[in-house]
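The structure is given below, and queries will be raised subsequently.
What you see is the complex with one protein chain gone and the rest in place.
Our next item is chain A:
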Amino acid sequence: MLWALSPLGVYLSEYKYKTPEVFWRLFPSAPLLMLAGLAGLYLHLFARRGRRPGALERVGFAVCALGALLTVAGDVGKFYLHLDDVYLMSAPAYRTMRAGLALLCGGALLFGFGLARERRVALAGALPFAIGSLAGLIAVLRDFGALGEAMWVMFGAGWAWVGIVVLFGEGRRLLAGRKSGRGRLNAGETSI
């Protein structure tokens, strides 16, 4: 959601502080939280349940994680360490951040399609996540104005949505398990 609200954050920073830089200094929290959420989802789907992730999911997760870290590193380098004020022409921090944004969205796209293909998560959650990732990837490649802002928002919204769907699905499974477990818990098992 933080990601989805980014365009508003840029606007508020300009309005209050006459520069978007205040917003961009706070921005690293968004990709870091996304990474935490993705890692949590990955662990939940595969490590906990003992399933093997497919190639798309593994590559997608790795690329996404790398992208998130590069985005944070670039942001810190540009807005905290001001590296690009020293290395004017190579602008390493800015380029790292833009590369990170592209990898974050591209990795999420691969991961999302892997989830959808393998039905790891309900399609109602996986597909918006994948489509939102595609929109995000397009948005970060260049400035598309208001359309780009909308696609940027879709990326964050898709991420939030898949989280809601997974939580909802887990909630339903737990409730279903409790209801059926009252009668059948330990049924057929010899008590020790």
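Everything that follows uses one rule, which is that a contact is a pair of C-beta atoms (placed from the backbone, for glycine too) under 8 Å apart; a residue touches a chain by one contact, two chains touch by 3 or more; residues count from 1.
In this section, contacts and distances are computed from a predicted model.
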### Task
Look at the options "Twin-arginine translocation pathway signal", "M1 family aminopeptidase", "Spermidine/putrescine ABC transporter permease" or "Multisubunit sodium/proton antiporter, MrpD subunit" and return the one that UniProt uses as the protein name of the missing chain.
"Twin-arginine translocation pathway signal"
#### Entry: Chain not shown: contacting residue from A:114, A:128 or A:163
A:128
### Message
From the list A:31, A:53, A:67 or A:148, pick the residue that touches the absent chain.
### Response
A:148
### Touching residues (missing chain, whole complex) on chain A
4-8, 10-11, 14-15, 20, 24, 27, 75, 78, 82, 84-86, 88-91, 93-95, 97-98, 101, 119, 123-124, 127-128, 131-132, 135, 139-140, 142-143, 146-154, 157-158
